[in-house]
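Excluded from the complex is one protein chain; the other protein chains are retained at their positions.
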Amino acid sequence: MLRIEGLTKNFGELCAVNRCSFEVAQGAIQGLIGPNGSGKTTVFNLITGFYQVTSGKTFYKGRDITGLPAYAISQAGIARTFQLVRVFRRMTVLENLLTGPKEQAGERLLPGLLHTPRVHRQELEQLDRAWDLLTVVGMARMANEICGNLPYAELKMVEITRALMSDPELILLDEPASGINPTLVNQILDYIRKLREERGKTFLVVEHDMRVIMNLCDRIVVLNYGEKIAEGTPAEIARDRGVIDAYLGV
Amino acid sequence: MLETGLIVHLLVVITIYGILALSLNLIIGMTGLFTMGHAAFFGIGAYASAILTKLGVPWFFSMLAGVVLAALVAFLIGIPTLRLVGDYLAVVTMGLGEIMRAIFKNWISVTRGPMGLPGIPHASIFGINFNTAEKFLILSTICLAIVFIIAELIIHSPFGRVLKGIREDETASQALGKNTYRFKMISFVVGCGMAGMAGSLYAHYINYIDPTSFVMWLTFFIILIIMLGGLGNNVGALAATTVFVLLREGLRFVKLPEGLNPAALQQLIFGLLLIAVTIFLPRGLIPERKVVYPRKSGGSDDAQN
Partner (left out) sequence: MEILAQLLINGLIAGGTYALAAIGYSMVYGALKFINFAHGSVAMVGAYFVFGLAIGRLHMPLVPAVVLSMLLTALMGVIIERVAYRPLRGAPKLAPLTTAIAVSFVLDALVMIVAGADIKTFSLPTQRGYEIGSIFITPVQIIIIVVSVIAMACVYVLMNRTKLGKAIRAVADDANLAEVTGMDSDLVISAVFAVGSALAALAGALIGLDTNLQPTMGFNITVKAFAAVVLGGLGSVPGAIVGGFLIGVAENLGVWFIPPVWKDTIAYGILILMLFLKPSGIFGKKEEAAATVL
């Protein structure tokens, strides 16, 4: 589904990511871990087009998407969340979700202005889907709340749900469990597994919490200082000398 | 200038400024693009319309030309600037304002420079000549209504929703697949075009324009209006327009100590007011209305509160 080859990113003299390569199979839940500053979020930003690669390529479903602008990559079917939640705070939860779907007819000026029958129909469909999603994750009662008034954990769910509204095939989650209490974390993990089982979605998850990663992922890629140092199943990674050193060493 | 009583005059001014406020609200209030050059587009519309009508082109088409020209200039300025951080747009539009003013002042063969363009023909459509203030008020109110309707339709459309998203967080909007550059450009061009329309109305009401009408102070005044009226709230913008036009008029009658420059005093007061508003009332007096969606039919539990 996703393949990166030799991704490298230099910020001036600082090399943040150095010749990173790995694959994510379709339907996999894959983890991307590493100590602080190892380049995980940078890799995300490179894949999703928010940073320009210094060298290397990204392939999505066989197609070279390197260098495409961020919005085009999103339109291709890759959704992402951010390390520090980026929700539209002055808009309600529902409004946020309604910005999610791709190719909304109403997003063109004239059809939107005139509220054509097609726009009207789409709005109702999207609204239904949004309510359904919110009910599934148990957030229906705050659907019309302004996001700015909600606690951080709820905002994380809003961001994830909003990303799902575009019906992506590949979802990149940047630290979905950070800043949330364990019960809620489990709910999120269950939800991710469910999405994979029932809808065939693929996930690439950056996470700091080792238990979450070990619990959740089929495969794990480990970065350190911008380079891939290990790749394998949770069991293999747990035994890997290099990984242990990276985390324990200074 | 059309002969008129004070009330009608003020109402006309309110409608013209109202269009400026609504158009700026679209750009700044809804999309979050900080433009400092609105007076320039106001001026482009005014001069284009004035020059063309003096050459015999019917008013309606001259006004249209003013709108298109303003929109075109906005587009050209937008191409490099809308891809960059917001600060760039702010200063570039400021510079554009000054460039336009220099053009108005120095391109004497076309604009007659500081002497201005007197004797601008009255607006007229289908033979109806808007040569009294009362008649003009009808015309300008219709234009205001059209702009208001368009602005409201935009706010309530999915297109408007994306604009708000861009205002809130452009990065997140991009991550959702929105080509934010395109949305920003459309918003900017439409808003500046509307300012051009206001400019044309102004020119054909006062029947005389010169470069001093299109200074940055005007832009600042409109910004103050929409900040107080509530960014993103069109009704608030119109209410604030009324208040400030009346306030400014009222200030004319205040007895000032000898030698005190009234324009400077106005600038001082309104400047301090804007600082206060930005710090203490960042959402303006009338904040944006919350968009509430009803539960779909057949929903069981939670009622929407």
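We just call them A and B in the order they show up, numbering each chain from 1.
Quick note on the criterion: a contact is a pair of C-beta atoms (placed from the backbone, for glycine too) under 8 Å apart; a residue touches a chain by one contact, two chains touch by 3 or more.
All values derive from a computational prediction rather than experimental measurement.
Chemist: Considering the whole complex, which of B:Tyr88, B:Phe148 or B:Tyr208 touches the chain not shown?
Modeler: B:Tyr88
Chemist: Touching the hidden chain in the complete assembly: which of B:Leu22, B:Leu176, B:Met227 or B:Ala240 does that?
Modeler: B:Met227
Chemist: List the chain B residues touching the unshown chain?
Modeler: Output for chain B: 28, 32, 34, 36, 77, 79-88, 90-92, 94-96, 98-99, 102, 105-106, 170-171, 174, 180-181, 216-217, 220, 223, 227, 231, 260-261, 264-265, 267-268, 270-272, 274-275, 278-279, 282.
Everything that follows uses one rule, which is that only the chains that are shown with their structure count from here on.
Chemist: Return the distance between the CA-based centres of chain A and chain B, expressed in whole Å.
Modeler: 40
Chemist: Across the complex, what residues on chain A touch chain B?
Modeler: Residues in contact with chain B: 48, 50, 69-72, 74-75, 79-80, 82, 86-92, 94-95, 98-100, 102, 104-109, 112-115, 119, 122-124, 127-128, 131, 140-141, 143-144, 146, 162-163, 166.
Chemist: Which residues of chain B touch chain A once you look at their complex with the stated criterion?
Modeler: Its residues touching chain A are 150, 153-154, 157-162, 164-165, 168-169, 171-180, 183, 186, 190, 288, 290-293, 295-296, 299, 301-302, 304-305.
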